[in-house]
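Following this message is one structure expressed as structure tokens.
Of the protein chains in this complex, one is absent; all others appear in place.
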Amino acid sequence: MLWGAGRDHAVGNEAKEPAVKKFINDPADVVAEALAGLAAAHPELRVDVTERYVARASAPRPGKVALVSGGGSGHEPLHGGFVGPGMLDAACPGEVFTSPVPDQILAATKAVDGGAGVVHIVKNYTGDVMNFQLAAELAADEGITVETVLVDDDVAVENSTWTAGRRGTGATLLVEKIAGALAEEGAKLGEVAAVGREVNAASASFAYALTACTTPAAGRPGFDLPDDEIEVGVGIHGEPGRRREKLRPARELVRSAVDALLDAKPLNPGDRTLVLVNGLGATPLLEQYLVFGEVATVLAERGLEISRRLVGNYVTSLDMAGLSITVARLTDEMIRLWDAPVRTPGLRWGV
Amino acid sequence: MLWGAGRDHAVGNEAKEPAVKKFINDPADVVAEALAGLAAAHPELRVDVTERYVARASAPRPGKVALVSGGGSGHEPLHGGFVGPGMLDAACPGEVFTSPVPDQILAATKAVDGGAGVVHIVKNYTGDVMNFQLAAELAADEGITVETVLVDDDVAVENSTWTAGRRGTGATLLVEKIAGALAEEGAKLGEVAAVGREVNAASASFAYALTACTTPAAGRPGFDLPDDEIEVGVGIHGEPGRRREKLRPARELVRSAVDALLDAKPLNPGDRTLVLVNGLGATPLLEQYLVFGEVATVLAERGLEISRRLVGNYVTSLDMAGLSITVARLTDEMIRLWDAPVRTPGLRWGV
Amino acid sequence: MDTTHLDVALAVAWLRAAAASVTAETDQLTRLDAAIGDGDHGVNLARGFTAVAATLDGGGFTAVGDVFVRAGATLIAKVGGASGPLYGTAFRAVGKALPPGAASADLADLATALHAGLDAVRKLGGAEPGDKTIVDAFRPALDAFEEAVAGGAALPEAAASAARAAGEGARATAPLTARKGRASYLGERSAGHQDPGATSTWLIFQALADVTAP
Partner (left out) sequence: MDTTHLDVALAVAWLRAAAASVTAETDQLTRLDAAIGDGDHGVNLARGFTAVAATLDGGGFTAVGDVFVRAGATLIAKVGGASGPLYGTAFRAVGKALPPGAASADLADLATALHAGLDAVRKLGGAEPGDKTIVDAFRPALDAFEEAVAGGAALPEAAASAARAAGEGARATAPLTARKGRASYLGERSAGHQDPGATSTWLIFQALADVTAP
């Protein structure tokens, strides 16, 4: 038996699976067809369905540092929905939950390079890191300077040289917004990358899942969860979390999550924070606001100020019922850049 | 047996239900606690948790026609998320899927009346209509002139004097945005109500569901759906649809929906339209964009122009996997008002 | 107990019993509503009648009509949905139709008042018999009550008769296709399910039968 332990694996032909219950056509075409829809919906974006990238229609802007991000699809609006003035110059969507390939990242990088260098914003997953690294090498061959900002804010994962390290989750939005605002002002490559790294270092995230999500290719939930159990410390790729626990009231879950965040990245009374309560896909906004209220209560008890906040589905995991809480310590400069105008399909203010 | 047909109903004590799998505390407190969270997240709103309404912090504005809407909770961001400059002056959230009560609507109406009259935007459900009607009578007693705009855009329901008539769904957002923009400009009560009615008359919606949703009170999905079947012609309250059908590719579902829309409200080649592809809660944005692409293809075949578009979760039904498609025929004036600045938690541009 | 009149104490007892009954049956009402509506009828009425019971505790009523007016106003203020205004308006109409200021009502007065209640439901909701609504339990209950009273029955007997008729009316809604309320959106799919509102109407009449039972 070469198909080993863990589940019962019958090799070979199996009963035909039922159709995947999603609003799609052929599961293999989901990303391309969704990109076509994005193109139809957003004339202000240039969507290259063949090369698989989304760029501002106006890119490149000579002299402006360009921001390129990307990752597997299934996290929408991240990343394609964050392309536009004040945020990204381009995004590379991979297949669902699969990092983009180097050619694609290179094509996007070349499409938006304005001669001032390109910042790659990369969530810390083995695949993303390797593909962006290969792309950066290819870009260097073509004379484009690339700085990489790695996002690894998920404190559910231990940060050890013996693991793949912490995952990039909710803080990606913060890095893209704040670094994007600085780039828009005409800052230099190193400065833009530096503020991105600073935001990442100042951010911590923690997530819970009530259900698994279903990828179009698999057609069934990635794991089964009893009615009264939740996954604690999940990422955004439908993988199980660090552990399974009994369901508890939102009040208690929030308290545990905030403890985990502050244990990993301690804050001091009086610190100003940005709080992102982020739905992973199937969690109603009603619950997200309820959770935000609980977070506000707990942070107030600790003497922390919530200076900026965001509630909604921003960094999602397809149709997972779950949510992540991100707390970032803010500087004056970060607040200024957060408040700067942004005009993207997924995040918009000030313009 | 007084508990009649349809399901097996054991009267009296039953086995204790498992805890409701949601990010909540006591199910009875969901709406109040979510409102507390909304208040914490949006200092620009005045949230009265006791009287149960959400208003602009700056309301009332003397001389401005005020817009008040409301309905059951569970449709977020509708309606509380659409309070702000350019859209609603106040919203009244009822219990989950339960229309608000007259006192609450009256309190909101009084809170935002600037002396120029108040428009009630009411989705056509028996409960909503009756409660808003009672509230309008109470408001009249206090000397406030109320005009009611009834929204009934859902063409899945036959419009007959022998039924409760068509439901109000996706077009509610359009009515609130466009009438809200006109009110912001200082138009009179009758004008604001008239444009709202015009938008409703020009709009048609149709929805599919892949799963039922789960209310906090019930704790289990409202209906069961086999793996390969969908509900066709659903509303936004978790009720089953007009009929059940086999799952089909998105391409075909979109074609049937557009047929239904254009049968009910015919359009002519060259007409300009607004298309809203609206997720009901658990449908990933990836699928919503894919569907938007299919809608664009079909409308192009019919010679219709998509002049404005919106894709996302705007008028939801808790955690239902499903989506609605709304097509509205636009006039120059509607386009101008649609483009006008709006600044609310759920919809924002131009400011 | 005076079996020919409804006084303040009995009116309060009736509404308390109704509150206990809809609360005990919350899940069942909700299930019926989940099948052809939005699954909130049980929770709606439990919330509303619990508030009614609480407001009656303060009591101090001298007129029996005021009990129902207060109950109706409370239902309107607390229930929402379709059933809140309908039941609320019905109870207010019942209360207002009872002899003003009277400490108790005789059975003819009560029949007249219940009639006013049914009329209020029909006026506000526009439902005809057979539309699969509250009316389909309320109307036969009222008919049975009037018939019993006309035949010289005392309150316990008339109430029991009304409750029986309400139950039969509620059950008879099962095969109907709804033409009012949310269930009407389902078209023919609403047939085969008992109407939640007609069922709660039965519970309310049954509560009167229970508190007057000898």
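A few remarks follow.
Each chain carries a letter (A, B and C) given by its place in the written order, and its residues are counted from 1.
The definition used in the following text is that contacts are C-beta pairs under 8 Å (C-beta built on N, C-alpha and C of every residue); 3 or more make two chains touch, one makes a residue touch a chain.
Because the structure is predicted, anything quoted here is derived from the model rather than measured.
Listed by label, the shown chains that the missing chain touches in the whole complex are A. Note that of A:Glu33, A:Glu76 or A:Glu95, the residue touching the chain absent from this view is A:Glu95. From the options A:Arg46, A:His237 or A:Arg309, the residue with contact to the unseen chain in the full assembly is A:His237. Looking at A:Tyr53, A:Tyr125, A:Phe206 or A:Trp338, the residue that reaches the missing chain in the full complex is A:Tyr125.
For chain A, the residues touching the absent chain in the complete assembly are 1-7, 9, 11-12, 14, 72, 94-103, 125-127, 130-131, 134, 156-158, 162-164, 167, 215, 217-218, 222-223, 235, 237-243.
One rule holds in what follows: only the chains that are shown with their structure count from here on.
The chain with its Cα centre farthest from the Cα centre of chain C is A. Averaging Cα coordinates per chain places chain A and chain C 54 Å apart. For the pair chain A and chain B, the distance between C-alpha centroids works out to 29 Å. In terms of their C-alpha centroids, the spacing between chain B and chain C amounts to 31 Å. Of all residues in chain C, none touches 2 or more other chains. Touching of two or more other chains is recorded for residues 96 of chain B.
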